[in-house]
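Left out: one protein chain. Kept in place: all the others.
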Amino acid sequence: MGKLNKTEKLATNGGWITTKFNEVLGWGRKYSLWHYPFITACCGMEYMSAACAHYDFDRFGMGWTRFTPRQADMLLVCGTITHKEAPVLKTVYDQMTEPKWVVAFGACAVSGGIYDNYAVVQGIDRIIPVDVYIPGCPPRPETFFDALIKLQEKVQKEGHDWRWKKRT
Amino acid sequence: MEKKNIIEALRKKFPEQIMDISSQFGDEIITFESSALLDIANFLNDKPYEYTMLLDLTCVDYKGEDQRFEMVYHFLSLSLNDRIRLKTRLPEKSPKIDSLTSIWKNANWLEREVYDMFGIHFNGHPYLIRIFMYEGFEGHPLRKDYPLRKQQPRIRLRKLE
Partner (left out) sequence: MLINMGPSHPAMHGTIRIMLELDGEKILNSELEIGYLHRGLEKTCEHKTYFSLLPYTDRMNYVSPLINNLGYAMTMEKMLELDVPQRAQYIRVILCELSRISDHLTALAAMTMECGAFTVFLYTIKAREFIWDVIEHTTSARMTTSFIRIGGVRADLHPDWKDHLKTAIIETKKVLKDVHGLMDKNKIWLNRTRDIAVVSPEMAINYGWTGPCLRSTGVNFDLRKASPYSSYDHFDFDVPLGERGDNYDRYMVRMIEMEQSMRIIEQAMEKMPKNKAPLLAKGMKPAKAIEASRKQKVEGGIKLSPNLEGSEKDKYADILSTGKKYIVPPKEDTYTSIEGLINHFIFFMKGHGIRPPKGEVYFSVEGGNGELGYYIVSDGTDKPYRWHLRAPCFHIVSALEEMIKGHYVADVIPTFGSTNMIGGEFDR
């Protein structure tokens, strides 16, 4: 432990602190992002690298991989989404409970990538709203962490009143 | 050596149905009449040649030609360590050919793929439905007259700002 600031000293000494409700809520949310990896293609390999011991995204507070959308806060779309897969992705997104965030992992999820043809959806934002886009084919794990930190900043700023905010 | 043997044997066995034998880039290509497919396949599968593996089955679309579709079969003999390529042409209107599912089980999916991508019908196939594309998809994407970027979404897509 390094130096504690005044508030932390108060908190650790059994004292009490005051803060804004939105801030503490955002702080709590951003370090416990449970994610649902929607892996279809190549980017899944880099997701595996990012998840495992070598890069280890648990350091950023997203250790829990949940394979049920109902327990997940964050949908991680890794890989190409084809028109055949599109209804599945939409269903998974709809099954997730609010608040929820979507990350488009890799060029195919962002824009269809190099597959500009009859079968591939040109970007998952044609199906569901996206919060963070990660470029790269496939992105390196470091790029993913960069995106994760950006998403955490966004989560921190979002207040408790998400319910009344219009999400399309 | 074996290669010559099999080609001679095929020529002897099916003098009418084998139309042409040519060679390119070191591979022999045997063109045959489409009605003789099952006979030739059985002959290759049996002893003594034992081309027991259906390596690949695909189609080429020569748009604008009378005999538009060309079926291409690759067989592999493990005992001879040899590959053989057979080709046959199908007409543009209602292209049909016998199914190989009775001899090779992987022909099931391969033929479904060709049906999906080219619209060729296989007589005697047990379950001829689309394999890669979905129900409601119109047309056959690998045909030359299908545009590369013609998409047929299954759900309504969002509008982007």
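Just so it is clear, A and B label the chains in written order, and each chain counts residues from 1 on its own.
Just so it is clear, contacts are C-beta pairs under 8 Å (C-beta built on N, C-alpha and C of every residue); 3 or more make two chains touch, one makes a residue touch a chain.
These numbers were taken from a predicted model, which means no experiment stands behind them.
Partners of the chain left out, restricted to shown chains and counted across the full complex, are A, B. One chain is missing from the display, and on subunit A it is touched by residues 38-42, 44-46, 48-49, 52-54, 67, 79-80, 82, 84-85, 88, 91-92, 114-120, 137-138, 140. Across the interface with the omitted chain, subunit B contributes residues 24-27, 29, 52-56, 58, 60-61, 72, 74, 78, 81, 83, 85, 104-106, 108-110, 117, 130-134, 141-142, 146, 148.
Note that in this section only the chains that are shown with their structure count from here on.
One finds 45 Å separating the Cα centroids of subunit A and subunit B.
Within the complex formed with subunit B, the subunit A residues making contact are 83-84, 86-87, 90, 116-119, 121, 125-129, 168.
Every residue of subunit B that touches subunit A in the complex is listed here, in rising order: 132-134, 141, 146-155, 157-158, 160.
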